[in-house]
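Left out: one protein chain. Kept in place: all the others.
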Amino acid sequence: MRQILLPDGSLDGESPLPTDHVKRLFEAMVTARRYDHKSISLQRQGRLATYAPFEGQEAAQLASVAALAPDDWLVATYRDAAANWAHGYPMDLLFLGRVGDERGGAPPEDVHCLPPSITVGAHMLHAVGLAWAAMLKGENRVALTMFGDGATSEGDFHEAMNFAAVYDTPTVFLCQNNGYAISLPVARQTRSESIAAKASAYGMAGVRVDGNDPLAVYDVTREAVARARRGGGPTLIEAVTYRLGAHTTNDDPGRYRTSEEEEAARRRDPIVRTRSYLEGLGEWSRGWEDAIETEAERLVDEAIERAEAMQVPDVEHVFSAMFETPHAGLVAQAEEAGR
Amino acid sequence: MRQILLPDGSLDGESPLPTDHVKRLFEAMVTARRYDHKSISLQRQGRLATYAPFEGQEAAQLASVAALAPDDWLVATYRDAAANWAHGYPMDLLFLGRVGDERGGAPPEDVHCLPPSITVGAHMLHAVGLAWAAMLKGENRVALTMFGDGATSEGDFHEAMNFAAVYDTPTVFLCQNNGYAISLPVARQTRSESIAAKASAYGMAGVRVDGNDPLAVYDVTREAVARARRGGGPTLIEAVTYRLGAHTTNDDPGRYRTSEEEEAARRRDPIVRTRSYLEGLGEWSRGWEDAIETEAERLVDEAIERAEAMQVPDVEHVFSAMFETPHAGLVAQAEEAGR
Amino acid sequence: MSERTLAQAITAGLDEALASDPSVMLLGEDVGVTGGVFRISDGLLERHGADRVVDTPVAESGIVGAAFGLAVGGMRPIAEIQFMGFSTPGYDQVVNHVARIRHRSRHRFTAPLVLRIPYGGGFGAAEHHSESWEAIYAHTPGLVVVTPSTPHDGKGLLAASVASNDPVVFLEPIRLYRSVKGQVPDERYEVPLGTAAVRREGRDVSLLTWGAMTKEVRQAAEVLAGQGIDAEVVDVRSLVPLDEETVLGSVAKTGRAVIVHEAPRTAGFGAELAARIGETCLYDLLAPVQRVTGWDTVFPLKRGEHHYLPSVDRIVAAAVDTMADA
Partner (left out) sequence: MSERTLAQAITAGLDEALASDPSVMLLGEDVGVTGGVFRISDGLLERHGADRVVDTPVAESGIVGAAFGLAVGGMRPIAEIQFMGFSTPGYDQVVNHVARIRHRSRHRFTAPLVLRIPYGGGFGAAEHHSESWEAIYAHTPGLVVVTPSTPHDGKGLLAASVASNDPVVFLEPIRLYRSVKGQVPDERYEVPLGTAAVRREGRDVSLLTWGAMTKEVRQAAEVLAGQGIDAEVVDVRSLVPLDEETVLGSVAKTGRAVIVHEAPRTAGFGAELAARIGETCLYDLLAPVQRVTGWDTVFPLKRGEHHYLPSVDRIVAAAVDTMADA
């Protein structure tokens, strides 16, 4: 397993990132966590629908996306709000999706993220197709797709990996192995020695990385992205991390894991680790982090405000994006619905 | 790649089978090939529907099935008539299916073969379920499933391999890598170094064997069956062979492969190889093979005769096996159809 | 007799099936340790063991395909798909194998499995969690397709489904899991497959529905009663086989029909009912048959779902319309 920033905050090797970049990553992680906590509390207040927390997975999401160029595609899941946000998906739209409004699925034109995938598995093929299209059109774009350990059990994982390898599409497969598919631990999902080991079944490069180590995650993703960009084909990255929270706000992890396990995982918290590192460099202070927190709070609060201020969609909304132009039968239904 | 009987008819190591058993295998191969040739000519006469020849794959099919006990399950494909026949599927019923009659899908009670699968991929999961059922019921049964190289691209291959490994079902996955999925050569199906190599993605044993070497095929299958039977879990076997004929009687292989390639493959014909071996042992004579041929011809001719003598099904037949008892609506449709 | 919700009745039915027949087993995503995302199988792993209540990887085709093999091999698997929106990866196995093995093998092999699928919307869920795809199963020859709307039916239809030697798609209306209660016998009983239930007798108009919409339809019937319109409420309950006698008989009697379902209208199962009514009861009809359904759109997210789901008002209006047409 690739590691650079060790759990105690020391380095094994050299940082691939200058310190100010690490500080920006730290800032992003803290901000993302604020978003996460806020989402949970909004859900409890009934202001958001079911929410899937990513606490603990910030490094895996943010450090990998940090290796992308703005024009690269990001095709991620319901749990990857941090990644999407880092790739330019406006936070208010991420909220809006959770408020229960399809307009949350429409990032701005210059943001190359698909709407977060709710189905498990299918979207990996979409990333393959997007990367393939870029290749055919001579665009210098890579597509990175994020998915969980659970998703690797789906047939679509297999078909996506295989197509990517066969056509050498510039796709990066980033598996966040967070230990569980809802309640099922990885050891009961597969007998493979690791997720990364599955790459060889496709003749693909596979690499296992400490997903709570932002430096290593950045490093392996940068390598994979570079390989893809120069026509070297796809890579499977397994980022070993842990979901500190529940599967979703409907889930009770107490049913399938122990508090000891959870506490042990907390000690590998990527934010704590990065803080220690920066502190060791003399680049961290409580005041600085407080300032980040305050700014994060403002950002998050404004985003939810904007989302909630969006007018509740009228009946037209249900019909108006099914086709380029709604056909007569649908127009008639819309009229019926409006009555 | 495991080999015991080399292409020139000599042995590398010891035969796992006594000579009389090898002679029976030879007999079966010659008989099966007669069935194959007969089917092609019957199809040309319009007496069979599309037929998928297995010429060249006789060793892979017959030597592997030779390692099964009668109660073990065989879950194979449209191309595996030889295997099914060897496991007890009456030849007339195999013909009957190709004549275009569902009764061909009903082997006798004591024959543990599912009807040949026409879909590519799905049936591997059936073998997993059958093996799992045997395990749960404390029956000492193994399920062997046969499929092609092409089938390994389907999502269902992945899910079947994974389920078998996760639940340690006594399943043997036997891939006949015959070089092509219709027109697509294996090298363009996957970038994996071999099909057998895919086993490690599931933490499963994988073994590559010369599929035209009946002794090696028998040997690896026997090992896999034994492992499964003692609770050691599933195995993936890749039997490297070649389809000497067309994909089906509708196909023209000239579109996608050269005659040089075909001729080279003919030189690896498993029947030729086995003949050389037996000849070397002084156990073969032209007269003996002629006698086998004559008996095979009788067997095959009688089988097609019996199949064609089966009364053409009446309209009732279309409705009578949809449910245990047809419900009223279906009875009404049957009456309508009978009018 | 015990008072139970629909969810509790199904749990009781599963428990009983597992207890009474060693070949019955449960498999699906999270059905074991957590008791399923809806807690329907809560406690069953502890009670019946990990061989009989099996948590599977996230692989719907695997679940259905393995269940098929298990069933052919002599088990009676009850497979759960977490939400109907995730049933499509397993659809190929259902359509091409589960529904066909009996025919393919002339009764030599059968796949007596139950495929449980929670379905329907109305709880503000994320995309893919609110689908009603009963029509794509009803269109598949070889399947029995049923859906309970009462706790009594929840347990009784499940018992009949598990006992059936044919594969049954057992659709569980999510919205009713905890919102309906009723008396449920503690002992085993079956509600026969292929029977509809008249929930309210009436003379003027037949309201035909199934699953979660039975709730709005019953309410609509009360509203109509207040307006002097005597509606008959038929819970179709078994889409395949269809209880033509009860369903079409009701329309023949009243001369008017409103069909209510959540699924999109076009090629929904309501079309089948309308077609059969037209074939059988044309001369009894006093007004065109109406369909009050979901629209031909994606099921909307929370903020839009009230625009989509058939409301009591829409049902009432349609029924009133059929009266005016007379």
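In order of appearance the chains are A, B and C, and numbering begins at 1 in each one.
Going forward, a residue touches a chain if its C-beta (ideal position, glycine included) is under 8 Å from a C-beta of that chain, and two chains touch if they have at least 3 such contacts.
The shown structure was predicted, so the numbers you read here are calculated from the model rather than taken from an experiment.
Taking the full complex into account, find the residue in C:13, C:36 or C:89 that is in contact with the omitted chain.
C:89
Of the residues listed, B:17, B:62 or B:322, which one is in contact with the missing chain?
B:322
Applying the definition given at the start, please give the residues of chain B touching the unseen chain.
Contact residues on chain B toward the absent chain are 49-50, 78, 97, 99-102, 118-121, 150-151, 153-156, 181-184, 188-190, 250-252, 255-256, 312-315, 317-319, 322, 329-330, 333-334, 337, 339.
Determine and list the chain A residues touching the chain excluded from the picture.
Residues 73, 102-103, 105-107, 109, 114-115, 119, 122-134, 136-137, 143, 155-156, 159-160, 162-163, 166-167, 321-324, 327-330 of chain A touch the chain absent from view.
If you put the missing chain back, which residues of chain C would it touch?
Touch set of chain C with respect to the missing chain: 61, 85, 88-89, 91-92, 95-96, 99-100, 103-104, 127-128, 133, 135-136, 138-142, 240, 242, 263-264, 266-272, 274-275, 277-280, 282, 285, 287-291, 295-298.
Everything that follows uses one rule, which is that only the chains that are shown with their structure count from here on.
Just grab the chain with the largest centre-to-centre distance to chain C, centres being mean Cα coordinates.
B
Nearest whole angstrom, what separates the Cα centre of chain B from the Cα centre of chain C?
Taking the mean C-alpha position of each chain, the two centres sit 40 Å apart.
Specify, in ascending order, the residues of chain B that touch 2 or more different other chains.
155-156, 159, 162, 166
Got the chain C residues that touch at least 2 other chains?
56-57, 59, 61-62, 89
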